[in-house]
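A quick write-up on the structure given underneath.
Omission of a single protein chain aside, the complex is shown with its protein chains in their original locations.
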Amino acid sequence: MSLYALYRDGHGAQRAVDALRAAGVPDSEITVISAVPMEHFEFGEMNKATRIWYVASGGGLIGFTFGTWLTRMTELAWPLPTGNMPIVAWWPNLIVIFELTMLGAIFATVITLMVAGQLLRRRPALYDPEVTTGEKILVGVEAPRDEKAVERALGDGVKRGGGE
Amino acid sequence: MTACHAENNIPTVGPAQAARGRAMHWLRVERYWEGEFPDVRLKFRPVMCQQCDAAPCEPVCPTYASHHTAEGLNAQVYNRCIGTRYCANACPYNVRFFDFFNPAWPKPLDMQLNPDVSVREVGVMEKCTFCVQRISAAQIDAKAEKRELKDGDVKTACAQACPAKALVFGDLNDPESEVARLSRSPRGSKLLEDLGTLPKVTYLARQGDA
Amino acid sequence: MERRDFIKLTAVTGTTAALTACGNPEHQLIRFVPDDDIVPGIAEWKPSVCPLCRAGCGLTVRVLDADFETTRKGQAGVVAVKAAKKLEGQPAHPVNHGGLCVRGQAAIQLTYHPDRITTPLKRTGPRGSGEFAPIAWDAAIAELVSQLDRLTDRASLACIARPRRSRRLELVAEFLSRFGAPAPIGFETFDDEVLRRANSTMFGRDQLPTFDLARAELVVSFGADFLGTWNSPVSQNAGFGEMRGRRSRGKLVQIESRMSLSGGSADEWIPVNPGTEGVLALGLAHVVSSKSAKPAAALAEYTPAAVEKITGVRAARIERLGGELAERRPAVAMIGGPALAHTNGLFHALAVNTLNVALGAVQQPGGLFFTPELPSLRAGSGALTRPSAALKNLSAQALVLVDDVNPVFGSPRAWHVAEALAKIPFIVSFGSFIDDTSVNADLLLPDHSFLESWTDSLPESGSLELVANAAPPVMRPLHDTRSTPDVLIEVGGKLKTPVALPWKTYDEMLKASFDKLGANAWDGVEKQGGFWSAAPESRITLHESPRIPNPESQIPNFDGDASAYPLHFLPYASQAFNDGSVAHLPWLQELPDPLTSAMWCSWVEINPQTAAAKKIAEGDIVEISSTQGSIRLPAFVSPGIAPNIVAVPVGQGHGVFTQFASGRGANPIAILAPMAEAETGALAWAATRVKIERVGDANRSLILFAGEMRENPHENETR
Partner (left out) sequence: MSEGLPPTMTEDLLRPLLRTSWRFYLLVAFLGSIVAMGLGTWAYQMYRGFGMTGINNPVYWAFYITNFVFWIGISHAGTLISAILRLVNAGWRRPVTRCAEVITAFALMIGAMFPIIHLGRPWLFFWLMPYPNQRMIWPNFRSPLVWDFFAISTYLSGSLLFLFLPMIPDFALIRDRSTGLRRKIYGLLALGWRGTTKQWHRLESAMQIMAIAIIPVAVSVHTIVSFDFSMAPVPMWHSTMFGPYFVAGAIFSGIAGLIIAMATLRKFLHLEAYLHPVHFQNLGKLLLMMSLLWGYFVFAERLTTWYGNDVAEMNVFYVTQRGSFAPLYWTMVVVNFVIPVIVLSLKKTRTIAGCVIASCGVCVGMWLERFLIVVPSLSHKFLPYSWGHYRPRPVELLITVSTFAAMALLYVLFAKFVPIIAIWELKAGEHPSPALSPVAAHEHALGETHA
């Protein structure tokens, strides 16, 4: 079970977040949900740090290796000479390798988005359709340790939501 | 040219298709008019697949249907061909032909078909093979007789039929062979040589013209 | 599906059959085909003889097993047969030395042609309707026998056949003579009777000449397309090839007003006014002899200046060429084709022979020879009835046998052959196809194809050795056909008053006559398709050459006056179809013409100047009219023809001739005027004048294989 409240605009949300912090709730436990990204508020900057860039490069590397292996292996496996070119023809192979590198990077990015963004996850999570329908901003805490404090921080209009 | 049709099961496409520019002649005798009447002259030039060493048709084929054999021929593997027709575009000599329809031989014309040469189905590319079936036949005979293939053992259908003996076929790798000798001749030249396709066919200029 | 494909792949380097048999693992098949696994079909090689033209080239036929789908006695089935697969030139043959022309290559399609007559036919519909019903051989022969018996006047039996020197024709002639009928009418559109006459007059040989081109230094050809269709093309090509391959390359000068294939390969091409070739020849002879010790007085009038007036060839050029002839030896002159087809053709032939004498080319290395004659095999073509006269009053006949000739197509409409046939009570055809002539027959008794029966011919030229062709059947007959000679023998035996021929069968006749040639002659027949041996020296006896007429007297006559019909009309034997008798072979229909690259059609060749004057562009439909009628053809504008001439290839324009040739193009022979060579009466097929008119836009009826006529079409374009 979790506690949350809905706010009409960023300012209210910001105040709630500050209050929660004051009540000793760590950022990692505070959930803020909005219908649009909130870069213009301080809370919008919470847990921004990400390793997605490294993952993407890693994916690219895998794609590169696979491309290199594929072209070389197949050409050696069925070594038919054509047009006086070497069996392993690097110039053309580079094109295939390039494409596979990019493909690797793209897939890696999307996969990390799915994982890191906690998409596709099964467990019912803290959410309220009003976020989109009423364009509200949700601030809440999942499984708060000190409910009283949280309730106080969120001010009036606190709701009890799903989640664990 | 008819010899080629007879040897290689090349279909006749009929007037309607011929008018569309789909007649198939693996070997064609190009003729060019030079000058005007009365000082007019004709130039004849037989053109068939030049079996290039650096054949532009080969690398462009996505399925290796067109590739180079150990003997240095441009093999065209009909059943690997998916009909991109890219090879025909890449060929500067326009000597590759496409089967636009399944070939038909009104019975009993089909009885003439040469069993040593496969009949090409619709959608594949075909071209002069230097009568590869004759080459392999000769090789087998040679093997059976426990001897090396010697110059003159193999004659392509065209070379064999040509009444004026204007076509000579043989093994260029054998410096003693007649073709090797002729290809070294100062009269010799290659077709579209400057494209760098390294064609294996050598054209001998008229005595005196060279 | 894949499996089948992958096996098919290997056919690029071997046979499908063999591979399925030796069942390699497929991954081997598709990836690399081990050479050892490629086993081509096992072929037999059997000798035969090319039937298509007078040259009589020797063949070796590749024979393999094949399945034949047929219906015998009403039930369909597949029969395993030995089938001819490919015709090759017989390497040992003295005429073609292993070579074979396009027509010869295509001859195999005669056997497998889908429209062959597969069984005897009896006419059911009206004449020419082409409605026939199958009939059993016995009934058919009985019918013919009764018709022959019914003849009151036995001389009213006529037989039209090809003037081939062969035992076959001899047998036919024998049958006719013993029956009491006139000798067979030897019909061939392009027969060179005029030249034979000239040769017998001057050299005592009623034969076409043979040239030793291989050793010739300079060859002057007056209109003879000796590399294409004239005389013995394959042997002439072989000689020409050698002449050109030599270190000291021989020179060819072609004198004609429409460039032929030979003209195309010539070093010098000289257009000349039609019908003045002889004058030019004598002009050259004049120059040659004037350079010799004792100039021939007879030639005095043929000064280059005088000759220029008539021939239109510049005097200087005549001087030069004459000079070359005088110096470059051995030199030889030949004449053929249109040059002989004028009202004064014989004069031209004699003139060229005279030139040859002046050149000392007769029976000299690099000169003119005659193939040794074999008296014992000599089928007298002299014994033949001349077609021109005979065909014109054909209608007098009561019964006509047509032995694989097509005079309705091959003779001018003005001869009224078709009308004559219509009047004849009973017509029998032995040909294998229903064509313009046999469609009028009452009874069709299909012959075997040349591969299915005994065959023989006697090359009249093309070989310096003595040669006689004869060969056994190569394969079993596909259809319910019978060898015509044997049919005649049988018919002869069944007549009320039997015509007993001295032989029981055709091959027995052949054996009898070949045995006369020597002990080993008959093995030759069975092994190599003929007998040949170094000639018993056959000298040419130079007869008194005829008086040389004065040049002005030698102006030929043309039909149609020059004002109304300004152009000369030149039908020529086409590379693909020769006289049109093989127009039904699809390979030849799709063969691009060597000069125009046209396929599946016929056309009219017009000089650019003439075309421009008439606003005619390539492909436009042109009407060509003579006094005898008109034909319509697409135009081919060609720089290789004189402005005062239009030329049309012979071969297309069949009314009825199988699915491939029927109603295709137009037949130039039809509109020829019935002009005859004065002395011999031979058809002067180059003596008609015509006018042309543009009657329509290009309509795709001109089918060209080539995209462009010139190697650099834009060379004169300004950037």
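Order of writing sets the chain letters: A, B and C. Residues in each chain are counted from 1.
By our rule, a residue touches a chain if its C-beta (ideal position, glycine included) is under 8 Å from a C-beta of that chain, and two chains touch if they have at least 3 such contacts.
All values reported here derive from a predicted model rather than from experimental measurement.
K.L.:
What are the shown chains in contact with the chain that isn't displayed?
P.N.:
Counting the whole assembly, the omitted chain is in touch with A, B, C.
K.L.:
Given that one chain is not shown, which residue among B:R22, B:K150 or B:K190 touches it?
P.N.:
Considering all chains, including the one not shown, the answer is B:R22.
K.L.:
Of the residues listed, A:M1, A:A22 or A:A116, which one is in contact with the missing chain?
P.N.:
That would be A:A116, which touches the missing chain.
K.L.:
For subunit C, which residues touch the unseen chain?
P.N.:
26-27, 30-31, 597, 706-708, 710-714, 717, 719
K.L.:
Which parts of subunit B face the unshown chain closely enough to count as touching?
P.N.:
Interface with the chain not displayed, on the subunit B side: 17, 20-23, 28, 30-32, 47, 56, 59-64, 80-86, 88-90, 92-94, 97-102, 122-125, 192, 195, 197.
K.L.:
When the complex is taken as a whole, what residues of subunit A touch the one chain not shown?
P.N.:
On the subunit A side, contact with the omitted chain comes from 9-10, 31-41, 43-48, 50, 52-53, 56, 70-71, 74-75, 77-78, 80, 82-83, 85, 89, 92-93, 95-96, 98-100, 102-103, 105-107, 109-110, 112-114, 116-121, 125-127, 129, 131-133.
We adopt the following convention: only the chains that are shown with their structure count from here on.
K.L.:
Of all the other chains, whose mean CA position lies farthest from subunit B?
P.N.:
Most distant chain from subunit B: A.
K.L.:
What is the identifier of the chain with the smallest separation between its Cα mean and the overall Cα mean?
P.N.:
B
K.L.:
So how far apart, in whole Å, are subunit A and subunit C when each is placed at the average of its C-alpha atoms?
P.N.:
The separation of the two C-alpha centroids amounts to 88 Å.
K.L.:
Two or more other chains touching the same residue: where does that happen in subunit B?
P.N.:
In subunit B, no residue touches at least two other chains, as defined above.
K.L.:
Two or more other chains touching the same residue: where does that happen in subunit A?
P.N.:
Touching at least two other chains: 78.
K.L.:
Using the touch rule from the top, collect the residues of subunit B that touch subunit A in their complex.
P.N.:
53-59, 61, 64, 66-68, 198
K.L.:
Where on subunit A is subunit B touching in the complex?
P.N.:
Going by the criterion above, the answer is residues 78, 80-85, 89, 92.
K.L.:
What residues on subunit B touch subunit C, complex-wise?
P.N.:
1-3, 5-7, 12-15, 18-19, 23, 25, 28-38, 40-44, 69, 75-80, 106-118, 129, 132-133, 136-137, 139-140, 157, 160-166, 206-208
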